[in-house]
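Working notes, structure below.
For this depiction, one protein chain was excluded, whereas all remaining protein chains were kept in their positions.
Here the chain labels run A and B in written order, and each chain numbers its own residues starting at 1.
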Amino acid sequence: MENIIKVEGVTKSYAKHQVHQNLSLDIVRGECFTLLGPSGCGKTVLIRMIAGHEVPDEGKISIDNTVVTDSATGEYIPPERRGLGIVFQDYAVWPHMTVFENIAYPLKMEKRPKAEIEELVMRMIDIVGMKGLDKRLPSELSGGQQQRVALARALVADPSVMLLDEPLSNLDANLREEMRFEIKGLQEKFGITVLYVTHDQEVALALSDRIAIMDNEGAIRQIGTPYEIFEQPADLFVFKFMGIANFLHVTEKAGKFCVGTGNQEVPWEAPTGSAASWVAGFRPSDVTISREANGLKGKIRRANFLGATMDYMVEIDGETLRTELETHHAINSNLMFEEGEECYITFKALHWFDAKQLEEVAE
Amino acid sequence: MAKNTIKKDSGFGVAQLILFISIAILVIFVAWPVLLILFNAFFVEGKFNSLDFYNVLTEPETFQALKNSFVIACMTTVGSVIVGTFFAWLVTRTDLPYKTFMKSLFLVPFMLPSFIGALAWKMLLSPHSGYINKMWMEMFNTTEPLFNIYSYAGIALVEVMYLFPFVFIQVCGALERMDPTLEESARISGAGLLTITRKITIPLVMPSIMSGALLIMLYSMAHFGTVAVLGIEQGIYNIPTLIYEKIHQSAGSFASIRTGTVLATVLIASAALIIWTQQKILSKGHYQIIGGKSFRPMELKLRGLRYPLLFFCLAYIGFTIVLPTVVIFLVGGVQTYGLSILDPNNLSLDNYKYILFEYDVTRDAIFNSVTLGLAAAFITMFAGVMISYVIVKMKVKGKGILEFLGMLPFSVPGSVIALGVILAWSGAYGINIYNTVWIILVSYIARYMAFSLKANSAALEQVHDSLMEASRSCGASMWQSLKDIVIPLVKPGMISAFFLIFLPALRELTVSIMLYAPTTRTIGVAIYTLNEDGETVMSTALAGIALILIVLGQMLINHLTKKASE
Partner (left out) sequence: MSYIRLVNVTKKFGDVTAVDNLNIEIGKGECFSMLGPSGCGKTTTLRMVAGFEDLSDGEVWVGDRLLSSPKKRHYTPPEHRNFGMVFQAFAVWPHMNIYENVAFPLRLRNLPSAEIDKRTKDALTSTNLLKYADQSPADLSGGGKQRVALARALAINPDVMLLDEPLSSLDPHLREEMRFEIKDLQRKYGFSIIYVTHDQSEAMALSDRIMVMKLGVMQQIAAPLDIYNNPVNKFVFSFIGVSNFTDMVWQNGQAHIKGANTAMPNGIIIPDKVKGEEIFNLASRPTEITFTSSTDPNGVQGVVMRKSFLGEIIDYLVQVGDQEIRVQTGRRDLGPAIGEVCYLNFMRPFWYRVDE
């Protein structure tokens, strides 16, 4: 495993607002690495520092074993000499150039022979599925097609790394899904290293070999494979960020952890560790709801038929949780509850978190 | 990968140089002349003296001019608001026939310079020799004219005719952008169309009405032409005409310069106040009234009034635009002034031929205006691109100064610029270009910088930073990116800036009238001075030529902008 991008001890502030402090990160050659975090967490700043559009206040960044920026020595290589391909959120396709001219531009800057440019560009246009559209202007293309031009332009000069900054967030849901598969396909085809920045956890899970979760302060909370991030969250922030999350407050009564202020014990292993108080975290799909008296007794507060799914809000001793069932399953298993009915809850998975973290995340 | 090492705090780089040049341009052309005016207004023999400022201000002559400026501006503003809002409402919220055509007709007055309009109205409605008044007096056998255009009301009426599009265009825009559901929700609440207009529509477009009104106020206070043409006969002076009178009559004596600077200071202060109020209204009072999905807004059914109102609109245009224009061209063609302008034997194209090819005063004036306009447009366009680029795109220390200086050109009226330029460039500071064509060029640059900044920064704001970053990442250096990406993308903005300067410069009067010398008359000056000297026919013929040039120029712009938007 060879690291292609090394970020070491990077700190960056704007006026009084500190975006990153002493951040380090390694990206392995050939992988698809995603920086995932809420908007405004500084992930775009980091990618801009790697690209050379921003300079870190402190720290060092190397690409392909070459130091591109180092606050200690004052070294700085401008963006045009870093050999990267970049795709921007707003496409950044030049409106006054045709599809061909856009994609040919990086090659022209490298002063490649005309015939070679022609051949490479036409091949690239073919690969991104835009055959026959090479003479169009960007204004004559759809959003998805413009994004394809941006991808082709970033890939055509055979960069060592491709940086993608929220490239799909301006597209509608269907197109987003389609482009997601396309980017993955291109990455595999070219064997290129991808650094992908997004706030959309579904895109990150679908695309990445590894994901780094960044919090609002620009610090990295966890790095791991999609499976690790989703099933073994390092902390409550990661757990909450990755999907719909339920949290039940518990009170400890004679060594038993009971839901809310009531007397029902959480049917799960007790937490180990030294938190002053605990919350139980689980996803709607971790919940089993039934009519048989097994587990926590609760009451249906709200029953929402949403078409393919039934959505229930259940109240247990003053605490509420959400769970979803597929409608056909609910119908077949006699689980179509009405509001006010009693039900019983057990868990397929559950994480214990320090209750303090919940307050921090809520802030 | 080649390395290059640069220090993080590199001292004086390219960015600083560009910033420095930009600041220097604005200081030399705009800030310095204005400062000189303020200095001369408040300092007597090198000492601060506000009492003397007050004394000058309260001299009957100056005070009267101040009052006149204010009264005429108020009358013009009120009139324009009424006319502009009414027509805007008519073309956006009723089922008036041929609405889109009517809308473009209401913008035509923009093309007609108001002092040429004033000239025409003088020929139509001057108390004794105006054609309409003469006809009236003959018809009813009276010595009382129908209407005396040499009056406050006359001046304000003529200004309203040619200024109301400022309000019209603002209100039309607001009404068209306004979310129709704001009115529909009032309707479903139980309000009829008139209640909605009164309680919902008008209050919501009030900021736009106000902003157009203030624009007219500013323009009218500092407006030279109409008052000069229609007022001087009756001794009605406003601030710009009095400054002109002072500077011209007394050939630059100290006392007249002082009076001029004091008046100019009042103009600067009023302009600053107006601009400040406008900014405040626009930023604070501007409601978010742009909505989601759009329907056609509700239209008031005019029913039986549809065609009468259309006729009224057409009559208005006919009366304010067609009639004066026809008069200009007819008078410009008469052989013997005083005989009927409707007698075909009295009309020919000889006058036009004469002023275009033979009469040196007018020939020179056309040449001067065209060359001055082209030069000013070129220089100001390029300076404007550079300054806008620094303001909009560059991250460089000291940009705040430039942003402040960049606001200045918007708030300095023409006659102030002219006076400041006289103070700065008449040899007191080493360079004397007074009485040359250069001083007019310098003042045009100062006067039209605002237009260039506006058009260019709007164009630059459309060029998102990522477009340039993308080219950097593709391997292009900063200069290469400017050449390949930024310049091609702002070209439409530059072209529109060019014409926004060239066309008004062609008909400029307020500034040139203060700075001309016998050989450096512009078209505006020539029309005005010929008219003053009683050469009415030559003056109107030249005005006709000017109108043709303006219309041709406007058509060229429309053609170019249409092509750019395709």
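Basically, a contact is a pair of C-beta atoms (placed from the backbone, for glycine too) under 8 Å apart; a residue touches a chain by one contact, two chains touch by 3 or more.
All of these numbers come straight from a predicted model, not from anything done at the bench.
Considering the whole complex, the hidden chain is in touch with A, B. Here the missing chain is touched by one residue of A:197, A:214 or A:242, and it is A:242. Interface note: of B:195, B:234, B:346 or B:561, the residue touching the hidden chain in the full complex is B:195. Summary of contacts with the chain left out: across B:186, B:221 or B:549, the touching residue is B:186. Within subunit B, the residues in touch with the undisplayed chain are 179, 181-182, 184-192, 195, 199-200, 203-204, 206, 287-289, 291-293, 295, 298. Think of the hidden chain as still there; on subunit A it touches residues 181, 201-202, 205-206, 226-227, 230, 242-244, 283-285, 302, 304-308, 311, 326-328, 348.
Going forward, only the chains that are shown with their structure count from here on.
Each chain gets a centre from the mean of its Cα atoms; for subunit A and subunit B, those two points are 54 Å apart. Within the complex, the subunit B residues that touch subunit A are 1-8, 464, 466-467, 469-478, 480, 484-485, 488-489. The part of subunit A that touches subunit B in the complex is made up of residues 51-53, 55, 64, 66, 71, 73-86, 88-90, 92, 94-96, 105-106, 109-110, 150, 153-154, 157.
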